[in-house]
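Only one structure is covered here, and it is reproduced in the block below.
Note that one protein chain is taken out, while the other chains of the complex remain in position.
Here the chain labels run A, B and C in written order, and each chain numbers its own residues starting at 1.
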Amino acid sequence: MIYLALILLLAPLVGTLLLLYIQNRSKRLSVIISNFSILLSFFVSIYLLFLYFNYNYLPETHDVLIFADTKLYYLAFGLYIDSLSLMMSTVVTSVSFLVHYYSISYMKNESSFNRFFVYTNFFTFSMLLIVLSNNFFQLFIGWELVGLSSYLLIGFWTKKESAIKANYKAFLVNRVGDIGLLLGLCLIFVNYSTTNYAEVFSLSNTINNHDIEIFGTSFNMLSAICLLLFVGAMAKSAQVPLHFWLPDSMEGPTPISALIHAATMVTAGIYMVARLSPMYALADDVSLFILYIGTITAFFLGLVALVQNDIKRIIAYSTISQLGYMTAALGASLYSLAIFHLMTHAFFKALLFLCAGSIIVKCHHEQDIRNIGGLRKFMPITYMAFLYASLSLIGFPLTSGFYSKEGIIDAIGYYDYTIPYLMLLASIFTTTLYTSKIFFKVFFGECTLHDKNEKENDKEMLIPLIILTAPSVFLGLFIFDILMSGELFGSALASNALVIDFYNNYVTNSLHFFLHSFLTVNFLILVLALIFGYYYYYKKSFNISVPKFVSTMLEGEYGFNNLSSKYIPIFQNLFTKYLWKKIDILTIDNGLINNTSAILDKISNKVRKFHTGFIYHYSLTIISALILLLLIVRMQY
Amino acid sequence: MNIELITFFIFSFLLIFTCLKVVTSSNPVLSAVNLVFSFFLSAVLWLLLGAEFLSIILILVYVGAVMVLFLFVVMMLDINIAKKSAAYINYLPLGIGIFIAFNAIIIFFFINTFENIDYNAVKNIEIISKSNTENLGYLLFTKYLVEFEIAGLILLLGIISAIVLTYKKNPKNKYQNPTKQISVTKKDRLKVITGLKE
Amino acid sequence: MIPISYYLILSTIIFAISIAGIFINRKNILILLMSLELMFLSVNFNLITLGNYLGDLTGQVFVFFVLTVVAAESAIGLALLIVLFRNKKSIDVDDLSELKG
Partner (left out) sequence: MFDYPILSLLIWLPIIGGLFLVISENMSNKLSEYLTLVITFIILLITINLSINYDYTSDQLQFVERTNWIDGLNIFYFLAVDGISVSLILLTAFINFLIAIYAVSEKYRNKSSFLGYFLILEGLLIGTFTAFDSILFYIFFESLLIPLFLIIGIWGGENRKYATIKFFLYTLFGSVLMLISIIYLSSIAESFAIRDFYSLNLSFNEELFILIAFLIGFGIKIPMWPVHTWLPDAHVEAPTSGSVILASVLLKVGGYGMIRFMLPITTEAGIFLSEYMIYLSLIAIIYISFVAYAQDDMKKLIAYSSVAHMGFVTLGIFLVFHLLDSNLTAAVIGLEGAIIQMISHGLISAALFFSIGIIYKHSKSRLLKDNYGISMYMPIFSFLMLFFLMANSGLPGTSGFVGEFLVITSSLGSNIIIGLLAATSLLLSASYSLKLGKNVLFGENIKNTQGYNECNTNEIIVLISLVIFILYLGLTPDYLFQIIDHTTINIIDSINLGRR
């Protein structure tokens, strides 16, 4: 079992090393290696999943590579195989394989073709490192490596000025989150001298009644650790304060946005909180904080998506708001629901991005939806895929998005967190609005394509679209009952009772949930938004004058945009220049060092004049010294 | 007030007077002569002290040799006496100040530290015989023989250095240099001329 | 019977005069050398008187050596003076200040 997991983990790494070795000698070779390595790990993870569920293995954990084994502490890389990690690795490897296959054609006319695949393979390896790790230390290493690969991939087109700025910003914001994660990790490591999940979970009760004092006031140790770890998750999963790097990371090639900024990397934060659910279940004040962060992100960022015009940025904002849904579920400690939405979201969001990619390639890198239109007739497959994905995104009944998103909203409503419930309901309206915006603008209206007769896209692009539509529509239905009844993630996640209890007396089974949903208010909002979108975007029959300050605020993403593009760079340059010029050079360097030597020069010049050269001056000094000496001797007597 | 004391007082006052004249006179010749006179007076005082040999030596060595040197130098270098700089006047108070300070300290502070201050200075120390010269001679050639030789060397040194310093080579005068004469080789004397056809 | 103190006082007075002499004269180095001679003279005075006081002839032997040294010293002094005069054309004390710092 463990060796299979090792193959699963190391296959992409071997792929990266091989690709590094062949250094784009031949495109075909690099394609084969990269796709094959991801395919291998995909099959292994499917096989392991199959093994795990049919022969219901117990979760295993093995330490693979010893990092440091000293008398006082023990650090090592290890693998942890249980339902959660296997499900996650299957999602990661499947999406990654499809994106690899897709990018064969997307990147075919790129000069550094091989480099792209090196980075994507490396990304998959580091993502698997996070998913399969059994201790905090390896989690942090995978976390940073994922940040690194996203930095490399966003800045893939090194010549594009905006790409370089975007990846610099993305890496730094991720680093802010990593500081929080590192502090949490080190707090555990120094006080309990172990980083292994199992040991920490067993200690979590003792941690709960220790406390740590910051600035004199004492906080509960467990809630401090959970808060710090969540800060890391906030940066990686783009929650409100640290989210502004995700829209800019659309500078990278579209397959990257599909793989990293929709399906896998951004979900690492959600996965971490779910994996540490035994700790988060105990720290309820932190969970409340997470709940509110999630709802705020879901609602407000959804609003921003309405005013965007770049197709990829709209989808990016929708990703952030969907992540907000997941964090809200985590906050309400409905961990299995959050993972469920994570999985379904991974598929249909990846599908959305890939459709956007094929649209962009077709319209020769035109990303602004205002001057794309009427592609329905010319790109039938992309149109069909986009339709299903957006239905699933909206949460149209029977689609997988419906099961996971409605599940979360109703569960939060069921456990009567009133304000979050209302905000999530409102964000259904915004989600449907902006998906209909793209849908009607891009596929209906007059056609802007000039080469109409040409075939849609080469087949490597279209096959992944077709393959992806299946899970993004039917996955929800397929695993809804197993998950909700607690079998799927029984051991892996804590506090399943909440979800099971919700499932038994509110949902009973998937079919009932489907039929019942038509009566709920969610569906009502959905239909209303659809009609509104239809008339507003397609028929353009009326337009609403949005109040001035609202639109400017939304355009400026609540000020985050110019905060990151104007204020922080200005602060960085001016403040550091000031520090360097004023303090380092002026006070220390010139102030202390150079003018001590200047003072010495002045003194020595004065002393020099003392030597006049005349003999009588010298004899005068000698004699006066003699007299002085005699006086002193006389004093002694 | 016995006879010794009187002579001592007379000669010491004269001595002080002449020393002052040496220092304050503007004309170097005058000061040289005063110096000679002060040496004579101090020789007499030394006689009083019972050091006859030294007083004679003083007169012979100092007055005979050193003062003559001084006078030679004074005569040779045509020092223009006319430039009587009044400048030294305003340094006078400083000079007197130093003079008084120095005397005050030595005399008032140290003299009364001697226990038997009025010990009789006049004494005739006999080692092998009564006469001072004989005793000195004995001491010089037994106990201080090495120092005596060194004194001779110092004088030799004085002579040589004085000559070396002041001897100016006169380029015009011709003289034979044997070393150069010997080191002549065949090449710079003989010149073989070849290829002369009759 | 002349008490020692008189002689000691006499020699200090001569010594003081010669020190003052070094200051006062601004005219030429010769006076300087002469006052140097005076200094030696006063030293010899002390040597002899204290030699008598201690009843030991080494004082007088030492005076003998002092005389030889002073003779050699003044010879060299005067030679220097002549060389100085040759290239400075004046032996005025104020001109000799090349060693100024």
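Convention: a contact is a pair of C-beta atoms (placed from the backbone, for glycine too) under 8 Å apart; a residue touches a chain by one contact, two chains touch by 3 or more.
Please read all numbers here as calculations on a predicted model, not as lab measurements.
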{"item": "Among shown chains, those touching the left-out chain", "value": "A"}
{"item": "Chain not shown: contacting residue from A:L58, A:L519, A:I544 or A:I593", "value": "A:I593"}
{"item": "Options A:F67, A:F444 or A:F474, residue touching the unrepresented chain", "value": "A:F67"}
{"item": "Touching the absent chain when the full complex is considered, from A:H62, A:R175 or A:H516", "value": "A:R175"}
{"item": "Touching residue (missing chain; options A:K159, A:H364, A:K548 or A:K609)", "value": "A:K159"}
{"item": "Those residues of chain A which, in the complete complex, touch the missing chain", "value": "65-73, 112, 140-141, 144-145, 148, 151, 155, 158-159, 161, 164, 168, 171-172, 175-176, 178-179, 182-183, 186-187, 189-191, 193, 212, 214-215, 224, 572-573, 575-577, 579-581, 583-584, 588-589, 592-593"}
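As a convention for this text, only the chains that are shown with their structure count from here on.
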{"item": "Chain centre separation (chain A, chain C; CA means) in Å", "value": "99"}
{"item": "Residue numbers of chain C (touch at least two other chains)", "value": "19, 23, 26"}
{"item": "Residues of chain B engaged with two or more neighbouring chains", "value": "98, 102, 106"}
{"item": "Chain C-facing residues of chain A, complex", "value": "608-616, 619-620, 623"}
{"item": "Contact footprint of chain C on chain B as seen in their complex", "value": "2, 4-5, 8, 12, 15-16, 19-20, 22-24, 26, 28, 31-32, 35, 38-39, 42, 45-46, 48-51, 53-54, 57-58, 61-62, 65-66, 69-70, 72-74, 76-77, 79, 83, 85, 87-88, 91-92, 94-96, 98-99, 102-103, 106-107, 111, 114, 117-123, 125, 127, 132, 135-136, 139-140, 144, 147, 151-152, 154-155, 157-159, 161-162, 165-166, 168"}
{"item": "Complex contacts: residues of chain A adjacent to chain B", "value": "623, 627, 630-631, 634, 637"}
